[in-house]
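For this view, one protein chain was removed and the others were kept in their places.
A, B, C and D label the chains in the order they appear, each numbered from 1.
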Amino acid sequence: MSEERMFRIPVGPQHPALKEPINFTFIVDGERVVDVKPRIGYNHRGIEKLMESKTYIQGLYLIERICGICSAAHQGCYAQNIEEAAGIEAPPRGVYLRTLIWELERIHSHLLWVGVAYHEIGFDTLFMYVWRDRERVMDILEMISGNRVNYAMNTIGGVRRDVTPEIVDNALKALDYLEERTKYYKKVTEEDDSILARTVNVGILKTEDAKRLCAVGPTARASGLKVDVRRDDPYGAYDELDFDVVVYDTCDLTARVLVRIDEVLESIKMCRQILQNLPSGPVRVKFKRKVPEGESISKVEAPRGEDLHYVKANGTEKPERYKVRAPTLANIPSVCEMLKGGYIADIPIVFAGIDPCIACTDRMLFIDVNTERKWMWTEEELRMYARKWYKKHLKEVVRERWKC
Amino acid sequence: MEVLELILLILATVLFPGVVFCTYYALFLEWVDRKFFARLQNRVGPWITGPKGILQPIADIIKLLAKEDITPNGVDRAGFVGAPFFALTLALFSLMFVPIASTSGILSFKGDLLIVLFISTVFGIIIIFAGYVSASRFSIVGTARAGLQFVGYEIPLFVSAIIPALIARSLTLKEIVEWQIAHYPLILCFPAMIAFGIFIVCSLAKLEKLPFDIPEAETEIVAGWATEFSGKKLALFRLSTDLKMLLLAGLATALFLGGPAPWGFTLPADLNPYLAALIYSIWFVIKTIIVVLIMSTLKAAFARYRIDQALRGFWRYLTPLSLAILILTPIVAYHFYW
Amino acid sequence: MSELKAEQELVEDVKKQLGDKIVDTKIQRAKRVYIRVKAGDHRDVIKYLKEKWDAYHVSTITGVDLGENIELLYHLFAYRGNVTVTVRTEVPKSDPKIQTIVDIIPGATLYEREVHDLLGVVFEGHPELERLILPDDWPEGVYPLRKEYKLEVEEVEEVKEEGEA
Amino acid sequence: MGILDRMVKWARIRSPWILHFNTGGCNACDIEVLAVLTPRFDVERFGILLKGSPRHADVLVVTGPVTRQVAKRLKRIYYQMPEPKFVMAVGACAVSGGVFRGAYNVHMGLDQVLPVDVYVPGCPPKPEAIIDGVVKLLKKLEEGG
Partner (left out) sequence: MRLPARFSPELLRHVPRKPATVMYPFVPVEAPEGFRGKHEFDIEKCVGCGLCARDCPSGAIEMVPDERTKGKKRPVIHLDRCLFCAQCEESCPRGAIKLTKVYEMAGYKREEMVVTAP
C-alpha cells in the first residue's frame, strides 16, 4: 500500500569543520517540516561510566576531552565541583586565572564558529581572515597553559600555572588587535549583502519557545531570553567583573551570529579587567586525593551555554557517580523547534547557524505523513535538495518572510 | 615551398603555439590563479613544488594520471570514459582559433568567432553528460545545477562576445584584433567595457569558480558532477578546465584587450616574423595574466551564491543588460567608430 | 544566615504549600537547595515551583544507581530568587517506573530518554521513549550506568590487542 | 627505476590531497587539522588540498577515537579511495584510543580498523606537529617508492 523507499548513503566526505555525528528524523507534509525527532549517539563514548573508574585526578583530564572546544569550561566546572564537595577553596589568584582561561576560550570558540559560519555560506576569504586572527588567542592560551586546545590548566584547588608579567603584556597587546578585528567583522556581518541574504529571518526560535524548551547560551540569548549562568549563578570571579549579557530579540540566524560577535567583545573587556587586576598570592591549594561522602552541583556558562556537572562522592578516590550535561544536548529540542513549520530547504542553514556541534547532521530520516513514504538523506543531499527547491519556490518564501 | 609551410603548420599545431605550449601555459595560469588567490587570503599558496610552487599543477596532473582509475558500478562505461577525452580534445581544438603568436590563430577563417563560441557551449553539454552518466546522487544534482547555470550564463556570454564583433564589423577574430591594432583596444570603447565585465562574470560561471562554483560546491555536494571521477579521468577534466580558463582569458584578450598586439606601439610590417611571433606571445601572456588576476580577485570577494540567486542574477540583470548594450552598440558605433 | 534569604523563603514556601509531600529539605549553600519527595509527588512539586518560582528551566535529570533503588534528581533553576533547586526521588530498581514531567516542562524530553537509555527507568506518559544514545545493536535490558554493568569485557580485549601489536 | 617512475614518484609526494574524517572525537584535533589549512600554517605550500570526495583523495586523515557506530562507515570510505592511498592517524585518540581506552563504545586505536602509515601523537597535536606528520609521510613515500 504505502510505498516504502529508503536509501542510505555512505557518509562521504566529512566537512572540514567540526563534525559530531547526529541523526534527525523529519516528519514532513509536502514541503513543510511537521515534526523532528533527534537520535544522537554516534559520538557516544561512555564518559560518565568511565568517570566511575577514574580517580579524581585522572578525571580532570578525561572531563576535559568531552569537547575540545569548550574544554576549559568542562574542566573548570569539574574542578569547582570537586572543590565544593571536598570542602576546599581555590585562592583568589587561582580563581581569576581560571576565569581568564574561560573567557579566552569563549573568544576562541566564538571566533571559530563565526569563521565556520562564513565558510558554510561559501565565504572562504573571510573564513581565512577570521581564523588567522583567531591564532592570536591561541597564542595567548598556549603561552599561559602550554597547549593550544586542551589546556589542562585547572586542577582541584586552583590552577596549575601562574602567569608572568610578560605574558600579561603580550596578552593585552593581542587583545587590542582582536578587539579591532572583531569590530570589523561585526560591521561586515551587519552590512554585507551576501551574508545577510542567507541569515535574515531564517530559523526563527520565538522567546516563548526558547523558554519552554529550556534553551541555553547564545541560542537562548539570540531569542531574547536574558539567561546567563555568569550573571544568574555567579561562579569564579564573575561577581567581581563588570560585563553585560548580550541579548538580541530578532530570534533569527543574524541574531545568533551577532550575539556571538558581541560576546567576543564582552569577553575581551573581561579579560582586560582580569589581567589588570590580578590579585597576588598562590594559585592553588593542596588537594588530598579523597573526597568525603556528599554531593555537589556545579554550573558554568560554557561558550555554547549552561554546562551542569553533578558529583556524588563516596569517601574514596573515585566518584560514585558523575553526571555531565553539556550545553549542546540542551539545545537540541530548540533546534527541532526552529525547524518545525519551516521548509525542508532551510534545514542545513539552520543547523549550520545554531551551533557547530549540531551542524554536522549525518543522516536524516524523513517520513511523509500523507504517503508514509520513508527515505533517508545525508546532509549533503539535503543541501542539494534545498537548492533545487529554492529555485522553484523562492518567490513565495521571500514574500512570506518579508511579510512580517 | 608548400611542404615547408605544411611542416611549419604541423609544428605550430603541435608545439608552438599549439598543443604543447597551450597545455603548459594553461597549467601555469592555474598556478597564477592559485597563488594570487592565496595571497588575497594572506597565505603563501603552493611553495615547495619547483620555484615558488610553479610546477604544482603539473605535479597534480601527473599524480592523477598515475593513480588507480576506478569505474564505479552502475555507470555508463562508454560515456564515463569518453567524456573527459571529449572535453580535453574540444578545449585544445578551440584554442587553435585564438590568436596567440600572431594576429590570427593557427586555424583561422571568416567567422571563426562563432565556431569558438559554439565549441565553448559544447563544454557545458559535456559536463551535463559526464554527470549524467556517473549515476551518483551527488553527480546528478551537480549536473542539474550545472545545467541550470549553463542556461543562465550562456546568453549574456554570447552577447557580450558579439559586441566587439559589432564594433569591428567582423565575426573573424583576426579582423577584430586588426581593427584594434588600427584603432585602440575595445575595452576603451563605451559599450564594450560593460561587455568586458559581463564576459568576465560569465567566464567565472563557465569555469565553475567562486562565487559560481555551485555545481561543485565542496561544502555542499562533495564535488558535484565530478564526484565519481578519479585518476586519469579526473586529470583530463582538470586539464580541460585549465585549458578552458586559457581559452576564455585568450578570448577576452582578443576581443577586448587588443589581442596579442603590444600596447603603445605597433610592430613594423617588415619585422622578422619569428621575432614578431615572440613579441606577440609575450604580450599575449601579459594580457591573459591580467585577465586571470581580475578573475581571482572576484573569486575572493564574494560568498557563494545559491543557485536560485545566481540564476536570478543572470536572468534579471546580466541578460537584459547585455541585450540593452547590444541594441545600443550599433547606435554608438555608428556615431563614433564606424 | 541573612545571605540565604531567597533559599529559606523558597523552602518554607514549598513546605507550607505542599507540606505533606515533602520528605526532607536541605540548603547546601547559597543557591543550592535540595528537596526530597516520594516518587509520584515530584510532579506536583515541580509544577508548583514552575508556577510560583519561575522554575521553567530544567537543567537535566540525573539518575544514580543506589544499589536497591535508583535515585532521580531533577535539577531545576528558579529564576525568581536565582536558585538551583534539585528535586530528588527514588524508584525501586526492580520496577523502575515514574511519571513523566514532559507535559509540565517540554524541555525535559531528551533528559528522560537519556536516563531511560542508560539506567532503564521507564517514564510513564512520555510520548516517545525510544533509544537515544546507545548504538542500534546494543542489547536490550543492559544499562551501562547501573552498577552491575562493568567495563571488564573491554579490558580483556585490550590485552589481546596489545599482544597483536 | 625508469624516468617515468621517478616522475610519478616526484608528483606523488608533491600533491597529496587529503580527506578528513572525524570518527567521534572531541573536536580538538579537528579544529587543529582545520587550522593547518588556514593562513598561519597553510599546507597548500606542500600541494595539499582538502578534498570532499574520497575518489579524489590520496591521504585519509582520521581524528578521534573510533567508535563502534562509525567503524563501518570509515572502512567504506577507505575502500572508495583509489590506490595508492595512505592513512594518517592524528591525535592520541585515533592513534591508540587515548583517554577513552577501556570505554565500552570505542576501539583501541585506528590500526584495529585500517592500516595506518603515520601516527601523530598529541592531544591535540600542535598544527606544526601535524605538518611534521605530513612531512614524515611524504618522506616515507619518497623512500618506500
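Following the convention adopted for this analysis, contacts are C-beta pairs under 8 Å (C-beta built on N, C-alpha and C of every residue); 3 or more make two chains touch, one makes a residue touch a chain.
Computed from a predicted structure; not experimentally measured.
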item	value
Neighbouring displayed chains - absent chain, whole complex	A, B, D
Contacting the left-out chain in the complete assembly, out of A:N147, A:T182, A:T219 or A:S334	A:N147
Identified contact with the non-displayed chain, of D:R14, D:R45 or D:R73	D:R45
Absent-chain interface as seen on chain A, which is shown	54-55, 57-62, 64-65, 125-126, 129, 132, 135, 139, 142-143, 146-147, 150, 152, 155, 160-161, 184, 188, 191-194, 196
Missing-chain contacts mapped onto chain B	38-44, 297, 300-302
Residues of chain D (touch criterion as defined above) contacting the omitted chain	39-42, 45, 92, 95-99, 101-102, 109, 111, 117-123, 125-126, 128-129, 131-133, 135-136, 140
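Basically, only the chains that are shown with their structure count from here on.
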item	value
Highest-count interface - the chain pair sharing the most C-beta contacts	A-D
Centroid spacing, where centroids are CA-atom means, of chain A and chain B in whole angstrom	44
Inter-chain centre distance, chain A versus chain C - centres from mean C-alpha coordinates, in Å	24
Chain A, residues touching no fewer than two other chains	12-13, 41, 44, 46, 49-50, 53, 128-129, 132
Residues of chain B whose C-beta touches two or more other chains	41-43, 138, 218-219, 222
Interfacial residue positions of chain C with respect to chain A in the complex	28-29, 31-32, 56-60, 62, 64-65, 73, 75, 77, 79, 82, 84, 86, 105-111, 114, 118, 128, 130-135, 144-145, 149, 151
Footprint of chain D on chain A - complex, ascending	10-14, 16-21, 41-47, 49-50, 53, 61-62, 65-69, 71, 112, 127-129, 131-132, 135, 138, 147-150, 357
Residue ranges of chain A touching chain B (in the complex, touch as defined)	9, 12-13, 15, 118-126, 128-129, 132, 192, 194-195, 197-198, 348, 380-381, 383-385, 387-388, 390-391, 394
